[in-house]
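Below is one structure, written out as structure tokens, with a few remarks after it.
With one protein chain held back, the other chains of the complex are shown just where they sit.
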Amino acid sequence: MTESSVAIDHATSHPALQHHFENMEQQREAGTIGMWVFLVTEIMFFGGMFLAYTLYRSYYPAAFAAASNHLDITLGAINTAVLIVSSFTMALAVYGTQVGRTRMQNICLFLTLVLGLTFLGIKAVEYRSKYEDRLIPGRLIPGREFGPQVAEANDTDPHKLHLRDGASVRQVEMFYWIYFAMTGMHALHMVIGAGLLTVILILSLRGRFSPEYHSPVEISGLYWHFVDIVWIFLFPLLYLLGRHVH
Amino acid sequence: MSEHIVPVKVYLTIFLALMVGTVVTVWAAFFDFPWRLNTIIALTIASVKATLVVLYFMHVRYSARLVWVIVASALFWMGILFALTLSDYFTREWLPL
Amino acid sequence: MEEFFIPKPTRVDYLKAEYGLKSWLLTRDHKRIALLYLYSITFFFLIGSVYAMLIRLELLTPQGDLMQSTTYNKTFTQHGIIMVFFFLIPSIPATLGNFLVPMMIGAKDLAFPRINLLSWYIYLVGGLVTIYALLAGGVDTGWTFYAPFSTTFSNSYVVATGLGIFINGFSSILTGLNFIVTIHTMRAPGMTWFRLPLFIWAHYATSLIMILGTPVIAITILLLAFERFAGIGIFDPAVGGDPVLFQHLFWFYSHPAVYIMVLPGMGVISELIANFSRKNIFGYGFVAFSSLAIAVFGFLVWGHHLFVAGQSIYAGMIFSFLSFAVAIPSAIKVFNWTATLYKASISYETPMLYALGFIGLFTIGGMTGLFLAALATDVHLSDTYFVVAHFHYIMVGGTLLAYLGGLHYWWPKISGRMYPEGWGRFSALVVFVGFNLTFLPQFVMGYMGMPRRYHMYPPEFQVLHVLSTAGASILGVGLLIPVIYLMWSMRYGRIAEANPWHLPGLEWRTQSPPPTENFDVTPVVTWEAYEFAPPEETEVVGTFRE
Partner (left out) sequence: MQTWVPFVPESASTLSWKVDALYFFLSGVTIFFTLLISGVLIFFVLKYRRRSLHEVPRPVAGSHKLETLWSVIPFLIAMTMFAWGAQLYFEQFRSPQNAVEVYVVGKQWMWKIQHTTGQREINQLHVPVGRKVKLIMTSEDVIHDFFIPAFRIKTDVLPGRYTSQWFEATKPGTYHLFCAEYCGMNHSGMIGSVIVMEPRDFDNWLSGNTNQQSPAVAGQQLFQTLGCVSCHGAAGEGGRGPALAGLFGSRVSLASGQTVTADEGYLRESIVNPQGKLVTGFGPIMPTFQGQVTEDQLVQLVAFIKSLQGQSSQPAGAGTGAAVPSPSMQAAPIK
């Protein structure tokens, strides 16, 4: 008896309602809170690295400034802008789903994905130049250990490391390790985000979402914005601080 | 709990503010400010940008109290991690060997 | 008893809902996942116990005559890693918590059933990677992985083990996330926060620690692994790093992790004390909030592991102060449990014996923690057997006893069968005696100056070590008995009623074992937690009364 009545309950509701939820509202709330709780773990995850950064920057200020100045500020700034635009389009995609403007929703999701991939592309270009300057720390790349050329006093070769204030190559390596750990972890999150967006985009093109059922888009948006926020902090910490001593 | 729909105009304003913030922070980085102002300026701008994203793009401004609590607790625990760890590093010199 | 309930399960229970291996490996039912966890953590517990026995056997004599130093070092390391990460942390939350959190709040399942299953698979992968590391050659860094020994000097499988622990961390995070969302959004109508059983409060607090602490150990282990295989790093002073930073990051998680292990145990004990004395918990609100207080304060005290590690002595004083503060909520719990028994109606079934044992041992475990929170005594005691004894009183005397108590208590609900009561009481007694004999001597030898992690030791400690080994043998027997009779009772035990203990909690208002969806209709809660009415008046949500 009761079995069928439960079934009827669910039959009258939205097809996307999972069996163990009472209604769509509960399901949406669970999803949103779930994502927020997950973002808390992400914040703590990056927190450990931010702490290490803070500590070693105060230990080795000269080396961190020198190493930071070796990063490409133009590419870094462009990437920041790219991510901000992608966050904007993501917000619009959520808006589009909320109000039922499917075309806007699909286009914005697509743009977000493209911008995300652009970010990763630019990041790859940056990594490549670090590889060429032998700035990948330690034995991370087998056969190509950390070993940048150190510039002499009047040498302006941008591929060489311009050590000043007695900073040592060892300390620069520490900066690059933190740089690669943080940006690498961030890039990994971007890759996961891009994967997530691809799935959402496909579902969206199949017309799976509507103003009544849009929480997957919203939740993916939360994740995407979070990854953006991490970069908003990484950019000044890694690229900008110490720039003025040049 | 009916959900709040943020108008496009708000998104656009926030987006422009974020872009302006980015330009300002890059521009400010090349000036040699006294003391540690460079760091403070960069981090303040970054925090403002992050707050805007959280409040508007992530809808926290319009969300249930629980979401506020979750966001606040994340910041609080980050604060614990930093404050107590640094309390060690910043007081090590106080007592000579 | 016959006049009480006539159990006539009318619906297929979750064990018989589907058959075949696939129905288990792809299940999304929180109860089945709890059983999957139960089997896997028992497996890891047995591995960890074998290591424990090897340690105790080696320490019978002062010379290292049973094994080589390297082997001994690997043995205690692997004992710690397996027991901490693969038994204690998931023990109560992933089995009893998984099974009961939805049932106790009147939900059909956890909020994210698929993520729940995923968390078990992640646990399994993490466990297999770790077992691979153990088989390939083992790891000898101590479960604490202190740098730079682990990053640069150890010649064992640090990266593989670290990877296993890293993977396993996500299982813990996902479980915590699932609990928090479930408790927030899935409570049945009428189930207000202050009607929640204290088991739920404890699990909520535990989940907070899981999601806030675990990511930090994850990134720390990851950095450690990179440091080791790529020769770069932030922990080894040889490359300009600071080894104390590793200890800060490690204990930021690993101290709260102690509360991940013991808080759910406290939740179980609150249930047992209330239910076997048929009385509401004295000071419910205080016990509930003390769980949250422990979760929050637990994050403020990690520096007490670093009092002699080269940490600033001023930071040491801050951490010492905060460590004493965290003792208060634990004390509140103990006092309230004791007060609950006043003018109660107490019965002495096996779970209650475990609960009473827990209170005694946890009191000793907690109070000896004060010796280590007090700065001056910690200088002498840290890294001695006193520490070993102290945390075993919390982990074994606390968590393991609570786990066993809870397992017996909910066994009729989980398996639909009763365990043999006589054997249960007997083994509870054996465990209690064996445990105390194992670890009381260790307090003594700790103060006498016996350092931990010593393969060979000065002969004056031998008497105490022999006592400890004798106790461990008794403890081993005491733990083996339940494993045997619980497995036996799954098939041959007496069929359990829906509510064999005559209790008001929601999990007892449905049949044993429960159907897949737990309740036929979503229950509407109109009673407070632990509201004992005469048995006949207990309203039933399940269908077995037809």
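Chains: A, B and C, in written order; residue numbering restarts at 1 for each.
As a convention for this text, contacts are C-beta pairs under 8 Å (C-beta built on N, C-alpha and C of every residue); 3 or more make two chains touch, one makes a residue touch a chain.
Computed from a predicted structure; not experimentally measured.
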Going by the whole complex, the chain not shown touches A, B, C
Where the complex has a chain not shown, which of C:448, C:470 or C:490 is the residue touching it?
C:448
Touching residue (missing chain; options C:185, C:277, C:350 or C:399):
C:277
With the full complex in mind, choose from C:196, C:244 or C:431 the residue touching the hidden chain.
C:244
Considering the complete complex, of C:39, C:121, C:153 or C:229, the missing chain is touched by C:153
The listed residue (C:17, C:292, C:339 or C:433) that touches the chain absent from the view is C:339
Touching residues (missing chain, whole complex) on chain B
93, 95-97
Hidden partner sits against chain A at residues 59-63, 164-168, 170-171
Considering the whole complex, not just the chains shown, which residues of chain C touch the missing one?
1, 64, 69-70, 73, 140-142, 144, 146, 148-149, 152-154, 237-238, 240, 242-244, 277-280, 282-286, 307-310, 313, 316-317, 320-321, 324-325, 327-328, 331-332, 334-336, 338-339, 341-348, 356, 359-360, 363-364, 367-368, 370-371, 373-380, 382-384, 444, 447-449, 451-458, 502, 530-535
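Methods note: only the chains that are shown with their structure count from here on.
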Between B-C and A-C, more C-beta pairs in contact link A-C
State, to the nearest whole Å, the distance from the C-alpha centre of chain A to the C-alpha centre of chain B.
16
Using mean CA coordinates as chain centres, what's the gap between chain A and chain C in Å?
35
Mark out which residues of chain C touch at least two other chains, giving numbers and ranges.
184, 212, 216, 245, 249
Listed in rising order, chain B residues that touch 2 or more other chains are 66, 73-74, 77, 81, 85, 89
Residue set of chain C touching chain B in the complex reads 184, 212, 216, 244-245, 248-249, 252, 299-300, 302-303, 306, 311-315, 318-319
What part of chain B is in contact with chain A in the complex they form?
1, 3, 5-6, 8, 11-12, 14-15, 18-19, 22, 25-26, 29-33, 38-39, 42-43, 45-46, 49-50, 53-54, 56-58, 63, 66-67, 70-71, 73-75, 77-78, 81-82, 85-86, 89
Touching chain C in the complex: which residues of chain A?
2-3, 6, 18-22, 26, 29-30, 33-34, 37-38, 40-42, 44-49, 51-52, 55-56, 59-60, 137-140, 146, 170-171, 173-174, 177-178, 181, 185
